[in-house]
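For this depiction, one protein chain was excluded, whereas all remaining protein chains were kept in their positions.
Moving on, here comes subunit A:
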Amino acid sequence: MKCYIGIDLGSTTTKAVVMDEKGEVLGRGITNSRSNYDTASRVAKLEAMISTRFTLFHRSLEGLAGLEGEGIDRLLDNLERHFRLELFLEQLNDLHQTCAANSDDLRYPGQKEKICASLDVVFNRLGQTLQKLFGPGVKRKSDFFRDLAGTEYMNIAEETAKELGTSFDTLINVYDKSIIEVENRPPNDDMEGKFLRALEQVLKEDAGLSVDADEVMKVIRDVLAIDLEETFVVGTGYGRVRLPFPKEHIRSEILCHGLGAHLMYPKTRTVLDIGGQDTKGIQVDDKGIVVNFQMNDRCAAGCGRYLGYIADEMNLGLHELGPMAMQATKTTRINSTCTVFAGAELRDRLAMGEKRENIMAGLHRAIILRAMSIISRSGGITDEFTFTGGVAKNEAAVKQLHELVKENYGDVKINIDPDSIYTGALGGAEFARRAVEEA
């Protein structure tokens, strides 16, 4: 079947959206951009294709006896869990092999055998421990391989090195050298095999399902037999020039965000997007066509990175900032959205005895104030107003936005989609679809 794909290469994350010829979204995928845009776009696309298969599974399983109510979702959740485990174990095995190959390095003369023996033990233990992350009901903090494997490898390698008298440093060096290679290598082509093995596990494990296993297997096989053709791909975002695409496959993120927001909320006239390193104010018409835009200049003041920097300064996780700001009893005035100056201002306020929560609220207000200035330069806010980008997930930023929009523009409907991070990729996919279907 025809698939239209939009890929948004952001400075922090890379997103992909797959759309069918009617413009319906089939799948979404996201990965961290690292500093390798080629890999990031490949991984995001692969993830979106996997998510597409699940959408298609869902459509085909509907109406099947025994899968009424939440039955389909339960089956597919379990299928995804096992499928992820398959993928994970394949990658873990790849990491094992790569580490073994890298232990042949000149820096460890004559130690290869000893290192390999230690690696065998480490990876055996690692596999056993990490499999648990894919148990029913277990919530993984991330699906990025490095996040899952990294911390645990450190712990297990330390303990194993002690037991076997191997150098811990060497085990870490070998890992460091191998992880990037492995991360950047795509999984092997046998996606179908992985899905089917996962399905077998699900059917074996879930006794509560009263379905005809053969029938389910047939439906899944039929879906897997569908060829997902990459009919047209459009790339957008900060890293778009790095995409190995011809020029007509590359669209500005301004246009993609405008169109994406229009598709999510057709009455959108003003879009605010706050991403990792830029803030965009976009005005669109009733067809999603951009009529004006403004964005920050070369300085990333007041963008997502600003929050990242503040989180580092405060020794907090990025996702803890919003909730902390929500605890504020008042909003401390922060003058600077300059990432560098804000660090100094933050320490200043702390030294003056201000509560961290109040300072956090002030920092979020500062970001939104800057965004408001960019929006007003693009022509102000016209009902409806759609907020997108990573920062739209931050509740404290959203709260400040609501307040400032009301103060400056009165009652305006503000739209924030839970999938707003995919807005640019969605617009890209629609451009891809139009390039073929409306050509």
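Observations, loosely collected:
Here, a contact is a pair of C-beta atoms (placed from the backbone, for glycine too) under 8 Å apart; a residue touches a chain by one contact, two chains touch by 3 or more; residues count from 1.
Just so we're on the same page, contacts and distances are computed from a predicted model.
For the chain that is left out, the UniProt protein name among "Benzoyl-CoA reductase subunit B", "Molybdopterin-dependent oxidoreductase", "Sensor histidine kinase MtrB" or "Glutathione import ATP-binding protein GsiA" is "Benzoyl-CoA reductase subunit B".
Taking the complete complex into account, A:R251 is the one of A:R53, A:R251 or A:R269 that touches the chain left out. Set against the missing chain, the residues A:G308, A:P323, A:G343 or A:G379 yield one that touches it, A:G379.
Residue in contact with the omitted chain (choice from A:F83, A:F293, A:Y306 or A:F385): A:F293.
Where subunit A meets the missing chain, the touching residues are 238, 251-255, 285, 287, 289-295, 297-298, 377, 379.
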